[in-house]
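The complex appears here without one of its protein chains, the remainder shown in place.
Let's turn to chain A:
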């Protein structure tokens, strides 16, 4: 249950999402990232003593599309059909943040210089936070691959980690789009399979349970994730509201000539500090709750995909059985039908076995991650609430103490 991060490195958000149980023979991390207008360039650093690699330590620069290429390569590989493919990282999206910064720049003359500076600071912090998150998402994707005994041995993975040049995946855009479209069609057929509408009979209780569980779980975690996002957003709005309040109190304080002067100024300071605390509450909720829910929403989708694949294999197996029966009755091409049926059977069983393991891993991964994050969330909330209380109490003492 240990994270294999370098000692002394700051705990990145990725470490809270997945407890990686890999060994140290292959360590991958994103050591640097640069945002250039609409592109983010990640520096992927690998440390490995595996014989396959030419060096023990090396890095390459990758963009988001290359991560997607890698993910798709895994998905399309029949060998990994029985595994949960770690969910692809979401595309870096700075649109909203950039828009807000632009709007601020266009200027609202009614706000003071200090207010402007603070708001700019807030937006820049927001931008930075989004940036850190996207780095974390990309990193955890790679780290999960590196930790998985089967997936880590993939040739494409090695290429991704080692190949110094561009992987030329960007030219695939139209093809990707088409591929995506086809995938969606297949998906809806899968939905029919998985929801039992196709009449396919599930033979295994374990999978039957997993199917029902995952269907419901995925919907609900998606819901929870969306709503957690909204809570985080409101919290952020609230924190931002303290900026003009603090500024107005400050002006009031400077203008007053009586005892209210110090009161207002103290209050202005209080709201400034409260703002920072509220901001931290919001970002902690974001990291520990929203992000976790989001990750496991994607991971549960990946688990669902695995179930689809298995069910497809089952369907193939059943069809092969039927074909064999037909061949036998007609007594024609029995041999090929037999071998086909055997293949399907083997494939299905192989998938079932590995899927079982994968799903159990998924569960333990999920449980430990939730545990860790919920504990950390509670601890952080407590920390902030205690800090706020102290701050408020001190201000109250100061205010009451005045004549």
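The rule is short, and it goes like this: a contact is a pair of C-beta atoms (placed from the backbone, for glycine too) under 8 Å apart; a residue touches a chain by one contact, two chains touch by 3 or more; residues count from 1.
In the analysis below, contacts and distances are computed from a predicted model.
Candidate names were "Potassium voltage-gated channel protein Shal isoform X1", "Cell division cycle associated 4", "Sorting nexin-2" or "MICOS complex subunit MIC60", and the UniProt protein name of the unshown chain is "Sorting nexin-2". The chain not shown here is touched by just one of A:224, A:265, A:315 or A:345, and that residue is A:224. Residue A:381 is the one among A:162, A:204, A:361 or A:381 that touches the chain not shown.
Interface note for the absent chain: among A:47, A:235, A:298 or A:312, the touching residue is A:235.
Of the residues in chain A, those that touch the hidden partner chain are 209, 213, 216-217, 220-221, 223-224, 226-228, 230-231, 233-235, 237-238, 241-242, 244-245, 248-249, 251-252, 255, 257-260, 263, 267, 270, 274, 363, 366-367, 370-371, 374-375, 377-379, 381-382, 385-386, 388-389, 392-393, 395-396, 399-400, 402.
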